[in-house]
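Structure below; questions to follow.
In this view, the complex is presented without one of its protein chains, the others remaining in place.
On to chain A.
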Amino acid sequence: MANSFGTMATAPSSHGAKNTSNPTRPTGNGNVVKRLQSELMTLMTSPTPGLSAFPSNTDITKWNATVTGPTDTPYADLTFKLTLAYPSNYPYAPPEVLFKTPVYHPNVDMSGRICLDILKPGGQGKEGAWSAVLNTSSVLLSIQSLLGEPNNASPLNGEAALLWDRDQAEYKKKVLARHQEPAEMEENGLSTGF
């Protein structure tokens, strides 16, 4: 008993994610919840401009996120809604990220799936680049920069990839035609999150 006291008393008390016996936590094991709670705390206390994310409901492994389009790109001043679903072995596997806002982009398909290397499982023998040092904030930041710098080598939307290189003005028109702001989406009966 004395021994365990000693180690606990000296344990760092850096974040408040101590209460693992929270009754309203239905899924996920303790480590995922702890990690997500501390990520959330970092996001809230040192926010990145243009990015925002928050758990969607009482299940802390499902988050909604909001990203603004980078300036000086066809996506400037647009607001995009995303969902993030964290697997039970997060952070050893990437979260599943989807655009809920319709996006016209070479690396995003019609149902919002994103082709981005860091969103695929990494490690030896795998083509993805996910790593446990990445987190929600870095994922959203990568997606935000992907909007301005598409990877036209492996497009999901071939037409967009061609148009990006050929005619930026036409491209922007297509982007705006496809885009819906969150308020419009709700009016149209589309969901902006989980």
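Heads up, the rule we're going with is that contacts are C-beta pairs under 8 Å (C-beta built on N, C-alpha and C of every residue); 3 or more make two chains touch, one makes a residue touch a chain; residues count from 1.
Keep this in mind: contacts and distances are computed from a predicted model.
Only one of "Geranylgeranyl transferase type-2 subunit beta", "COP9 signalosome complex subunit 3", "Cullin family profile domain-containing protein" or "HORMA domain-containing protein" fits the UniProt record of the hidden chain, and that name is "Cullin family profile domain-containing protein". Within the full complex, the residue among A:Pro47, A:Gly123 or A:Gly158 touching the omitted chain is A:Pro47. Residue A:Ser56 is the one among A:Ser56, A:Ser137 or A:Asn152 that touches the chain missing from this view.
Contact between chain A and the absent chain runs through residues 5, 8-11, 13, 16-19, 21-22, 24-25, 37, 40-41, 43-45, 47, 49-58, 60, 63-66, 68, 79, 81, 182, 186, 192-193.
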